[in-house]
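Heads up, one of the protein chains got dropped from this complex, but the rest are sitting where they should.
And then subunit A:
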Amino acid sequence: MADFQTSTHRTKWIFTPQELAEKYSASNQRAIQILEKYGSTLMEVDVDGSLSYPEPHIAAKDSAEKHSRTKPVNIEEEQFMRVFYENKLQEVCNNFHFPHKIQATALIFFKRFYLQWSVMEHHPKNIMLTCIYAACKIEENHVSAEELGKGISQDHQMILNNEMLVYQSLEFDLIVYAPYRSVEGFVNDMEEFFQVADDQFQMLKGTSKMEVDKIMLTDAPLLFPPGQLALAALRNSNAQHKVLDFERYLRSMLSHQNYSRTVQELLEALDAVDSWVRRYKFPSEKDLKHINRKLKSCWGQSSHDESKKREKKSKHKSKKSSNETHAPSHG
């Protein structure tokens, strides 16, 4: 939809860095409280799409000791997990040769989802796949859950179970704006503005898209509108190729549009985008191992049998436990 100004993307899903930090902290805290209360955090998503937290362990005393050994993941570690699975998400999309737009939509869905939840509550692998599935549906590139599941040897029922949860967590705001189109638009505009050979622009466009790929893996898409992300990418790409006078372009663009910002403000925003890219950290093998170990215990997967048992029981008790889910979310 053309009108970004009135979109839910702009009005609801662009945050300040502080708001973002608060959200991450709130869901992390909530999961930690649940861990303390129940001894594990992974929510179960039933076939019918309803959710429930784990049952408190029956042998309360025994488990109390055990719980004290179960360490929650911290905020930074959550970030690492998201980063790891966002990379996976790109990989899966590339393997399926999905268009950029789908990948970008899925990534934004994934990021928004984990503003509401902790990775301790919903396995990022499942959510990643469900986000891809949902993005395909939204972008009219329908791929059946079965096909998607097969392609990556995962149970597709898990995708279907999580689908409604994902839409709900996204508050059904499913139209998202990715910077790739903005890049196209700006390059077209620049072509009119500067008399430069076409192949130069093609080169600029190509590297800009790679820059956007990098930006998409950071939190920047939750902090800046897609146009600014695109400009940041173009600026970096132009710095490599020196195709045009970028600031001159910005000045002319701002003077032509009724844009309330000054060039200076815009440049600061682009700098901020750059700094998110610079600060981007991919977890080391060792980090991952460590986090995965913690997550497994948070998910109560240390003892296989026990989790199996829980699955069965949840059918009967889930009603109760799901009622309890209300409270923690406000905590």
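As a working rule, contacts are C-beta pairs under 8 Å (C-beta built on N, C-alpha and C of every residue); 3 or more make two chains touch, one makes a residue touch a chain; residues count from 1.
Just so we're on the same page, contacts and distances are computed from a predicted model.
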Completion exercise
Matching the hidden chain's UniProt record against "Cyclin-dependent kinase E-1", "UDP-N-acetylglucosamine transferase subunit ALG13", "MMS19 nucleotide excision repair protein" or "tRNA (guanine-N(7)-)-methyltransferase" returns "Cyclin-dependent kinase E-1"
Handout entry: Selected from A:7, A:126, A:218 or A:297 as touching the chain missing from the view
Key = A:7
Problem - Contact with the hidden chain (one of A:51, A:83, A:107 or A:269) - result: A:51
Completion exercise
Contacting the left-out chain: of A:137, A:214 or A:251, that is A:137
Problem - Contacts of subunit A with the absent chain, listed as residue ranges - result: 1-3, 6-8, 11-12, 23, 26-27, 30, 46, 48-52, 101, 116-117, 133, 137-140, 142, 144-146, 159-160, 163-165, 167-169, 171-175, 181, 318-319, 322-323, 325-326, 329-330
